[in-house]
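The structure follows.
All protein chains of the complex are present and in place, except for one that has been dropped.
Chain IDs A and B follow the sequence of writing; residue 1 opens each chain.
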Amino acid sequence: MTEQLDAGVVARQIKESDLLGGPGGGNEVGRARRRKEDARLVTGRTQWTDNIQLPGLLHVAFLRSPMAHARITRVDTSVARTQPGVVAVFSGADFAAEQGSLPCAWPVSEDIVIPDHPPMAVTEVRYAGEAVACVVATDRYKAADALDAIEIDYEPLDAVTDMTAALEDDSPKVHESGNKAFTWTFAQGDIDAAFRDAPVRVDRTYVQQRLIPSAMEPRAVVAQTDGDSFTLHSATQIPHILRVMLALTTGIPEHKLRVIAPDVGGGFGSKLQVTAEEVLCLLITRRLGKPVKWTESRSEGNLTVHHGRDQLQRISVAADADGRVRGVKVDLLADMGAYLMLVTPGVPLLGAFMYSGIYKMDAYDFTCTGVFTTKMPTDAYRGAGRPEATFAIERIMDELAAELGMDPIELRRRNWIGHTEFPYTTICGLTYDSGNYEAATDRALALFGYDKLRAEQADRRERDDPVQLGIGVSTYTEMCGLAPSRVLGSLSYGAGGWEHASVRVLPTGKVEVVTGTSPHGQGHETAWSQIVADALGVPFEDVAVIHGDTSSSHKGMDTYGSRSLVVGGVAVVQACEKVKEKAKQVAAHLMEASPDDVEFSRGEFRVRGTGTSRTIQEVALATFAAHDLPDGFEPRLDADATFDPDNFSFPHGTHLCAVEVDTETGATRIRSYVAVDDVGNVVNPLIVEGQVHGGIAQGIAQALFEEAVHDADGNLLTTTMADYLLPSAADLPAYTTDRTETPATTNPLGVKGVGEAGTIASTPAVVNAIVDALRPYGVRDVPMPCTPERVWRALGPARTTKSTDGGLS
Amino acid sequence: MPRISVTVDGIRYDEEVEPRLLLVHFLRDRLGKTGTPIGCDTSNCGACTVLLDGRSAKSCSVLAVQADGCDIVTIEGLAAGESWHPMQKAFHEEHALQCGYCTPGMIMAAIDLLHDDPDPSEEDIREGLEGNLCRCTGYCTIVRAVRRAAREMSQEQEGAAAS
Partner (left out) sequence: MIPASFDYVRVSSLDEALETLREQGEEAKVLAGGQSLLPLLRLRLAYPGTLVDLGRVEELRGVADRGDHVLIGAMTTHYDVVASPVVREHCPLVALATATVADPAVRHRGTFGGSLAHADPAGDLPAVALALDMEFVVRSAAGERVIPAADFFLDYLETALAPGEILTGVRVPKLGPGWGFHYEKFHRTAQAWAIVGVAAAVRRSGGVVEEARVALTNMGPTPVRATAVEQAVRGAEPGGNGGAAGGALRAAAERADEDTDPPADLHARPDYRRHLARVLTHRALLAAAG
């Protein structure tokens, strides 16, 4: 099958010279190394935040609002204070003077309204689950018990859970300023001309349901103080950002605050946050002078870990009769929930530039309105804005194909950017540096057996089989590797997008790498070791990676947005280059040669054309001894690098999904799933495959299973895993995955990032497949998640006319 | 307060416990056996799975008092020194974990699965692990790991029988 790929830049073997631009490369990068992280994880010797035990540790439990919207009229903690084991009880009023407001770092527009967001509600609650009081007790059981003894009276206020209703004039107001948080627009090209007299036009509305990220490790916080400075352990993705933000919020000086992310059990964006509980635990420990721990329960987490998605997308596409896309218009409502948290308003912006997907077009018009509702705030969830955008464009491309009576692959071929056209600046203003949509698609079609499945589909349609076959296509790209600081600045984000690394060679030649990324499952300890092993020519085993503690890793921008390798990995490479340059000076001096005559390969400095050489380990020891170094040479083999990318990276790929839909029950079964992704060069194919698999699973879960459901009063109904359905192994298929490798041209590793690709790609592939199965019944959409009931309802009256004997409805 | 006696990973503990104390909190907070984590309140996620008298059980849904007199094996008790159980090795080899939070429960459930069916098909494995949720891997590598461990454990058994 590989011969079909001639058009592509398919290079599965990474050339050393491609990676590091010189002869110094080894052969670690590209190897399927088993992970260093695993040893502690498979044996239970982990450091989850909840594992931490400290002398005199007290436990915090939060009382949470049972109502979505209410005024707090009375709080009485007197009885709770007398309960066994209770050390203190606090309500919002106790913190009012010092708790500040939880930060929003992304004021996206001039007109944005950023309401005060007290970590503990003082006068009014605006979503069910908002913290209203807390107990500090000697153990977690007693803390939980005393919550029952706190008395709070509420005066109920009207809830508003629906964005469209929230924008009505007579809607209950979440904040006094109203329910509109901001409007953000972007336009390029003449959209009116694109739509005027367009031979074909398709208009659709898609609902991105609200999701609960559901990292397996619930959040946990341990705060302590020695009377002078503070240490906060948190199950967070962002120890560095958290430290800055907590310093700004609590007034604890930054240099008196150490933040540690120990082992963290998954995040998917949900731990990219500055949470009320982190702030409050710090305040409690400051007040009591004692260490405190808080660990959330899953049902508490479903209520109060920020939610994801929740957008209403009105999208229109105009096309010529031959399928050429003329323009795309998007009118987006994005549910902020009750407050703006760390990057809440920025999430839809991360999608704003992706509605053109991989396609060329003449015009694009985008409007986004951020809307307040009385629900938990939304924020980043795997993909953050890009899955939503990709879903909309990939869904409507299938609709356009149906409208034109054209194969959806053919429609895409007519519109996508050809591999010879890179770098290509899209209608959204992004410059895609590289890509090869033809190669990935051809490979996917071959693996999938596209033509054969289409034939089976036709046969089942012909036979009126109650089980129909559908084929879904998703040819996605995404922008990741967040991000060029200048671009973030132009979008009003509060920080930059660089990443930092330090590399130090120890006296014995072992290497420590300090990274500003903060892994929580991604395998940075392994992948960074591979990069360093090649760069410095040391054994993989000789590299240790240090991360997640602001006292040892002083500088970083942490892990999210598929940025760690693309930005942080490159910083590691750059730091290694600096170390190597220093070592070369020492080596040359030791060999009494000019540095210009010294070459480096596989850990050895050699005087060109001679047999004289020194290993990097020998150089390290000599540098440590410092007896005989070049004049003026500072005796250290270490270096820092901070990398700020010029551009995003743009992974892409083609995902194909075949589903069997039982038209009698509405049940969907994924029959086969093929993913061919192009994430550029690959450091560790095992880790890449794992990221793709997990991403696909989460995207399928949005398509089929997951939805945070509120009642009209704003109460969350899916508070447990018995109601919020996460798929198990029994609910998901095996995936066929493969890669094409078109190196990124914007970084020296040629890498693009892989953390979010699978999730972005898979949701539209699955829903497109379901709709494709049901098209003969006149079905044009099934809202997500496509539950059996929703499929059945979408079939509507059609199921009586098409089902086997008409007796079923 | 009831007094219980349990053996955990080969060590016997005699402790007084509140009746409501969950086994998982007994393990974690009382014994310091933090290898077994907690992921939910409804016994759906399976992160806390241990072997209780040889069979998988969700330690969040068992009271410590119910375990009185029982033998418990947790993830911490599988390896002999640094010699890992074949299931631990297989999870490592097949990259069947990412964040690793579900891993202790997943490994214990997988060991239990092979106890009843030493040579399970992919479908058997998927169904047999329906009570353990993983958010990272998408499960394919977990299925592979269980297949690998099954092969290695049956070879070990054959080896033991032959010698």
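Note that in this section contacts are C-beta pairs under 8 Å (C-beta built on N, C-alpha and C of every residue); 3 or more make two chains touch, one makes a residue touch a chain.
These figures come from a predicted structure and were not determined experimentally.
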The chain left out of view makes contact with A, B
In the full complex, which of A:731, A:756 or A:772 touches the chain missing from this view?
A:731
Can you say which of B:75, B:109, B:134 or B:153 touches the chain missing from this structure?
B:109
Since one chain has been left out of the picture, which residues of subunit A touch it in the full complex?
140-141, 144-145, 148, 297, 299-300, 664-665, 667, 705, 709, 717-718, 720, 722-723, 725-728, 730-731, 787-789, 792-793, 804-805, 807-809
On subunit B, what residues meet the omitted chain?
2, 18-20, 22, 25, 41-44, 46, 49, 52, 55-58, 60-63, 65-66, 68, 109, 112-113, 127-128, 130-132
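Criterion: only the chains that are shown with their structure count from here on.
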Once you find the CA centre of subunit A and the CA centre of subunit B, what distance in Å lies between them?
30
Listed in rising order, the residues of subunit B that touch subunit A in the complex are 18, 20-21, 25, 28-29, 32-42, 44-45, 47, 74-76, 78-79, 84, 88, 91-93, 95, 97-104, 107, 122, 125-127, 129-143
Quick one: which bits of subunit A touch subunit B in the complex? Just the residue numbers, please.
34-35, 37-46, 48, 50-51, 53, 139-141, 214-218, 263-266, 268, 297-299, 520-523, 686-687, 689-691, 693-698, 720-722, 726, 728-732, 734-735, 758
